[in-house]
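Take this structure first; my questions come after.
With one protein chain held back, the other chains of the complex are shown just where they sit.
Each chain carries a letter (A and B) given by its place in the written order, and its residues are counted from 1.
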Amino acid sequence: MSTASATAARRSPLLATYAAIVFAFIYLPIAVLVVYSLNRDGVGGFPPRHFTLDWYRKLFRDSAIWDSVRNSLIVAAGAVALSLTLGLLAALAFDRADFPGKTLFRRLVLLPLILPGIITGLSLLLFAVRIRLELSLITIFLGHGSALISVATTELFAGLQKMDRRQEEASLDLGATPWRTFWLITFPNLKLSLIAAALLIFTLSMDEIAVTFFLYGREYTLPLEIWGRLRRGITPEINAISTLILAASVVLIVVWYHLRTRSERP
Amino acid sequence: MTSAVPIAPSVAPGDTLLELRAVSKRFGSREVLRTLSLEIASGEFLTLLGESGSGKTTLLRLIAGFEQPTDGEIWMHGMRLDPLPPYRRRVNTVFQQYALFPHLNVSENVAYGLHAAGAPKSEIATRVKDSLGMVRMQEFATAKPAKLSGGQQQRVALARALVNRPELLLLDEPLSALDANLRKEMQSELKSLQREVGITFLFVTHDQEEAMALSDRVALLRNGALEQIGSPREIYAHPATAYTAQFIGQTNLLHTTVAAGMASCEDFSFPCSRPDGSALFSLRPQSIAFAADAPQISSPVRFSAVIRQQIYSGATELLELRTAAGTILRARIASRELLSGSHEFVFSAPDAVPVRE
Partner (left out) sequence: MYTRTYKVLVSVPPILWVALFLFFPYALMFAHSFWSVSDGSILHDWNLGNYRTLIHNPLYWQVLLRTARIAASVTALSLLLGYPLAYFLSFHAGPRKELLYQLVIVPLWVSYLVRGYAWKTILGSDGVLNGFLQYLHLTREPVAAFLYSPFAVILMLTHIYTPFVFLPIYASLEHIPRPLVEASQDLGASPRATFFRVILPLSLPGLLAGATFAFVLSLGDFLAPLLVGGPSGTMIANLVQSLFGAAYDWPLGAAISVFILVFTLGILAFTQRLEKRWSFE
């Protein structure tokens, strides 16, 4: 159905207004965040006067924040690598192998996504304590990586299902070993899914606070750093860094969108 | 046998039921229908035939109410139809992919329209039963659509539309998703159903064989305009344009020059009653025969040609001929042994029907 039907074209102004209100609700806090990051008199009060970039300047001189950003990036990169590797293997296993406990495995892998973060975080804490692993960026990295495996698995599994099986069969038929076939045929076909999963895992890891809350040691990730400051009091610096995070996210979305639409055009 | 759903037509058979007056439809800058005017008679089986993009589906959707005409009006016995939303028109549609409601079973699907109209429960039950009986799907009354085959779903879709006793039934290429044998079977079922029930059918297809087999009249659409309308026999025997001649059945197009009552091309000439100048003729392949086989033919036009290809299809075969001047002509003859080489062919001059460009 390419043509818009008359039933849809019959606009409902009531519904449109309601939708606009919902949109406003969703964006209100974000707008407030951005606007007040530029407000000289800090957060609160109304209306904001005195535009300033001072908070951003202060932010750039704040080494603690940037240290935490660096930590977050390291953890996120590690989580992406770990989750993608294990997730890819798991997706291949789901697609091609049958083993006892397959359903249990699938449910188990999904648990971190559907359970409240506190449960996963505390469980991993108990585990770290038991094996006497000191809490640090490493424990955070292990936590993120394990919790996000199913994100990779779901995405890659979908990609595998969509792939034309016969390409692999043709490759084997022409004499390539399974190893070669994987790298020359399967892997390139999964490129889009891999990128999608990577982006998603990266974002989720950068943003993660619930599980991280129980696994951190001396080094902080960005959410932890922000959390710490929130406990001490509100400063517009937090608005500034939040706005930057928002901007970075939007850029990522645009990039992702372009990648996806470009690949859908043959 | 099936029990017919009795209808009380508000329009006598033969009278005009639906009228399209200079209807145009534009999507953005694309003009899909151009000032099309058409009358549909009550009780007839009219087919809208055309290629994709010809506007036939759009026309159907205009009548159903899913689109609004950009210009022009649609009238249904004395009242304007186009301002009405689809749920107020006495028109029902059988969709191409059937559009059965997956969350309702067969009976509930068929009852849907009656339910919407607020009919009492007992009446609904009876009419649904009759309608299912008419399409021979009673035993599937409680089945869900997902469990049915394509042909079965199609019949339920038909029952669902007909149970409402619409003035006009629209069928949007309902058979295109079925395989060849099932298609033929459903075609004859549809035809006899329409005769039995007496409801006016407006059928859309791109398959000209289907159109010819089923219809009382065929309306050929081309690029949003009505190319020709008439009974299947009329259109086949007397195509008005080259397009019609080529779309319906196969034909040879003869490009000739007329001078003093004789049409001439490089290969032959024959008498005709066209004015001087260039003229186009349609000559059906079955009109051409081996000269040796047709000694008594009237107004014979002879030519020789080489047989290039022989395409066998059971009872008949199609010969692809090449004349000395290089013209390619096609002849349909009763199947015989394999042939080759140059032969003499003949056709009767009146079989060459003049057509417009």
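The definition used in the following text is that a contact is a pair of C-beta atoms (placed from the backbone, for glycine too) under 8 Å apart; a residue touches a chain by one contact, two chains touch by 3 or more.
From a predicted model like this one, the values you see are computed outputs, not experimental measurements.
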Sole contact to the chain not displayed, among A:Leu53, A:Leu184, A:Leu230 or A:Val255: A:Leu230
Selected from A:Ala19, A:Leu53, A:Leu184 or A:Val255 as touching the chain missing from the view: A:Ala19
Of A:Leu53, A:Ile118, A:Leu184 or A:Val255, the one touching the omitted chain in the full complex: A:Ile118
Hidden-chain contact residue, picked from the options A:Leu38, A:Ile65, A:Ala90 or A:Val151: A:Ala90
Contact footprint on subunit B, counting only the chain that is left out: 64-66, 85-88, 91-93, 95-97, 99-103, 112-113, 116-117, 144, 146, 160-161, 164
Interface with the undisplayed chain - residues on subunit A: 1, 4-5, 7-12, 15-16, 18-19, 22-23, 25-30, 32-33, 36, 43-47, 86-87, 89-90, 92-93, 96-97, 99, 101, 105, 108-109, 111-112, 114-120, 122-127, 130, 142, 146, 149, 168-169, 172, 178, 203, 206-207, 209-210, 213-214, 223, 226-227, 230, 234, 238-239, 242, 245-246, 249-250, 252-253, 257
